[in-house]
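Can you keep this structure in mind? I'll have questions shortly.
All protein chains but one are shown in place.
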Amino acid sequence: MTTRREFLVLAAALAAPTAARAQVDPNLAANRKAAFQAALKRIAGDAPVRKGRVKLVLPPLIDNGNSVPLTVSVESPMTEADHVKAIHVLTEKNPLPDVVSVALGPRAGRATLTTRVRLADTQTVTAIAQTSDGAFWSDTAEVVVTLSACLEEGLI
Amino acid sequence: MSLRLLLLAACFAGASARAGEIPPDQRRSGYETMSRETRAIQDDDATNPGMLSVLDGEALWKRKAGAADRACADCHKSMKGVAARYPAFDPARGRPVTLEQRINGCIVERQKAPALAYESKELLALTAYVALQSRGLPIAPRIDAKTRPFLEAGREAFHRRQGQLNLSCALCHDDNWGRHLAGSPIPQGHPTGYPIYRLEWQSLGSLERRLRNCLFGIRAQVPGFGSDELVDLELYLMWRARGMKLEAPAVRP
Partner (left out) sequence: MARAVVTVPPNARRGEIVEIKTLAQHPMETGFRRTQTGELIPRDIIRTFRCSYNGTEVFRAELHPAIAANPLIAFTTVATESGTLSFEWAGDNGYTVTEIAAIKVE
């Protein structure tokens, strides 16, 4: 229940200048897609990013978008001559496209990473691997993100 | 209408409050409604974020504190079985208390230190450390002449319709468990894993926090932490889950 004091504070906040309030970007989807493309360019430059060799595993329907288990593994002998140098994970609909970037080498034994990520919406997640020969390989996974049934609005 | 009919109606009304109770062999922990991946997080101590709090709790357990300069470890050895029988009757207060209240009681009376705030990192850590030591044990709150009135109060609260949405706990968690509410499966609501690491909170939290959230969600009055109403409800919930294994610290969506 909102107390009178909370109501007054909220009313004051609403009356505050525009910049202080959360603004919804009317071009949200397009801007985030563009940010994704820019991140891709930063990672691979003009080199082609081919589908294959990378396996991105995410649960298709997740319990909670706040913490989604994610595993990337890349087929590679992981020798000095032929190994994975880096793994990147990107999203298209999160506020920022980058999720995590990993630098590794033959000492890893296997090119694999497991972590937990935040996903803002139902979307496609992309994993990119850079191999020692300078090539880029990728995989994508579709994830459905639902909100919790009972929204608590910060009540502890 | 004859008295007999009235009595019959009264019987029926009384019976329907129990009609939805889940048969003991059909009870399922919220663990089983989670995805395989979330279950895996709980199953592995190396990946369960709740274990970070357990380690904090272990450190606090061993640390001397308060005017009495005592550590929990100075008096207490193993806490195996303790969490499984809470809420438990406290003779000093003449009513059941939660594990959190018991811990605070000890801190104030034995360590002579100020009580820890509800949902504080420290209280959650200590609770998690104690609860872990009952992991795998059957939930077994003691119900006898002393605790029965509070159990009945909790049962009444569980079945009472309340709030703007006029819902009772029983309507969802006894009568409609397994069905989906806005994309999420409705669990039976057994407190088998508290304190839980809830993905929605991204932190550890107590059963009282979860109950307050639920009541807020159905737009009902939210009782304060440690209130009689909440503790009675917890006693009922633990009794309702009697025999089920404690999973603390569990992970839940």
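We call the chains A and B, going by the order they appear; numbering starts again at 1 in every chain.
Definition applied: contacts are C-beta pairs under 8 Å (C-beta built on N, C-alpha and C of every residue); 3 or more make two chains touch, one makes a residue touch a chain.
Since the model is a prediction, treat every value here as computed from it, not as a measurement.
Of the listed residues A:Val54, A:Val68, A:Ala129 or A:Val145, the one in contact with the hidden chain in the full complex is A:Val68. Although one chain is hidden here, its contacts on subunit B can still be listed: residues 41, 44-47, 49, 51-53, 55-56, 59, 197, 202-203. Although one chain is not shown, part of subunit A still touches it, namely residues 6, 9-10, 12-13, 16, 20-22, 66-68, 91, 94-96, 98-110, 112-119, 154.
Note that only the chains that are shown with their structure count from here on.
For the pair subunit A and subunit B, the distance between C-alpha centroids works out to 35 Å.
By the touch rule above, subunit A contacts subunit B in their complex via residues 1, 59, 61-64, 66-67, 69, 116, 146-153, 155-156. Every residue of subunit B that touches subunit A in the complex is listed here, in rising order: 34-38, 40-41, 119, 181-184, 186, 199-200, 202, 205, 209, 212-214, 216-218, 221-222, 253.
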